[in-house]
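Structure incoming, see below.
Omission of a single protein chain aside, the complex is shown with its protein chains in their original locations.
Showing subunit A:
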Amino acid sequence: MIIGTTFVLAIRSIRRHMLRSFLTTLGIIIGVAAVVTMVTLGNATTAAVQEQISALGTNVLQIRPGQGFGRGGGGPRPPEFDAQDIEALQRQVTGVRAVAPQAQASAIAIYDGANWTTTINGTTNAYFEVQPWQLTAGRTFSPEEEAAGKSVCIIGSTVQQNLFRGGNAVGERIRLGQISCDVIGTLATKGQAGFGGDQDDTVIMPIKTVQRRFTGSQDIRLILVGVDQAYDTQVVQESISDLLRDRRNIEPGEDDNFNIFDTRQISDTLTGTTNLLTSIVATVAGISLIVGGIGIMNIMLVSVTERTREIGIRLAIGAVAREVLLQFLVEAIVLSCLGGLIGLLVAQLAVAALVPVMDVKWIFVPEINVAAFAISAIIGVVFGYFPARRAAALNPIDALRHE
């Protein structure tokens, strides 16, 4: 018998027993939907974490005074960094692309009646090398402006939006707290930063200006080091550590009184964690897919018993065993493939519903969709085969007599 006929028979039989068919496929639908949803959301979460980390800059080391997260409670306050530290880092460490000091303050920016509270970042032009910033208009600082601590600034897009309604800002003069300041450049939008901050809500000024007019000290609270792509961040980090220990007179065996935060390392750790979680959840979902397959086998077996007379009729009118086997097999495969397709559909709906809740971006992962569907088809073949063989082996006389 041609395969097309088998298909006709299988589809007819599925259509005639809608409820039974639906219940048979339910396991597959749930299994496929669960696997695809979990993996897609897991991927989206990983991507979101990676994006947040990379917003901090790739191959960037952040150096702060103190022992870092959750360590070194009491004791004297560790010394801040100063301009000589920056010089030393730039000169004495190989593999350093750029070193940008940072001194921060908060101030209200005012322009033509509009006001906006923002963060002022005092730094040098190196800041734009360390991190991937783009100017939409204007220029960076001139050497004189940096050296003299001139009252000039480059504003982020959020500030531009709030003070200038997005219009041209270069050449205008704004008030920043007690001082007035010339806008010499505007920055392109970078978007949400990692861990909740808006990176575009910033005003960048020469560090001297900020130290003199806002913080009132020479202290540097944060150093950003851009590491050359060709160098191992780990090695550069160790050289920096050695240099700083030396400069800060830390005895061997004593703890650092500064901390170096490697964004890449954090990124790898977090990505590893989310990947692990994704695979655990996907495995659980995969098990449910197998359970779904066993469900198919179970219901197909019941259906063989239930349909014994039908099989008897088919055999009596001249179906050979192979044809009965094929019909049951095709039924199982069609059911599981149908279940697979519905499962994929449900998964897309579930992902669409969950993506906004989880605040991640939907990334379609073709591999998992294809794999989940392929598995559902294979389940159809494997778990459909045994009931089908049993149906085909029936004796027509016994089958016909069956009530």
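Remarks
The rule we apply is simple: a contact is a pair of C-beta atoms (placed from the backbone, for glycine too) under 8 Å apart; a residue touches a chain by one contact, two chains touch by 3 or more; residues count from 1.
By definition in this document, contacts and distances are computed from a predicted model.
Taken from the listed names "SUF system NifU family Fe-S cluster assembly protein", "Xanthine dehydrogenase D subunit", "Anti-sigma F factor" or "ABC transporter ATP-binding protein", the protein name that UniProt assigns to the chain not shown is "ABC transporter ATP-binding protein". Residue A:Leu9 is the one among A:Leu9, A:Ala105 or A:Val360 that touches the chain not shown.
Note on the undisplayed chain: of the listed residues A:Ile108, A:Ala188 or A:Ala316, the one touching it is A:Ala316. Subunit A residues in contact with the hidden partner, per the touch definition given at the top, are 1-2, 5, 8-9, 12, 16-17, 309-310, 312-323, 396-397, 400.
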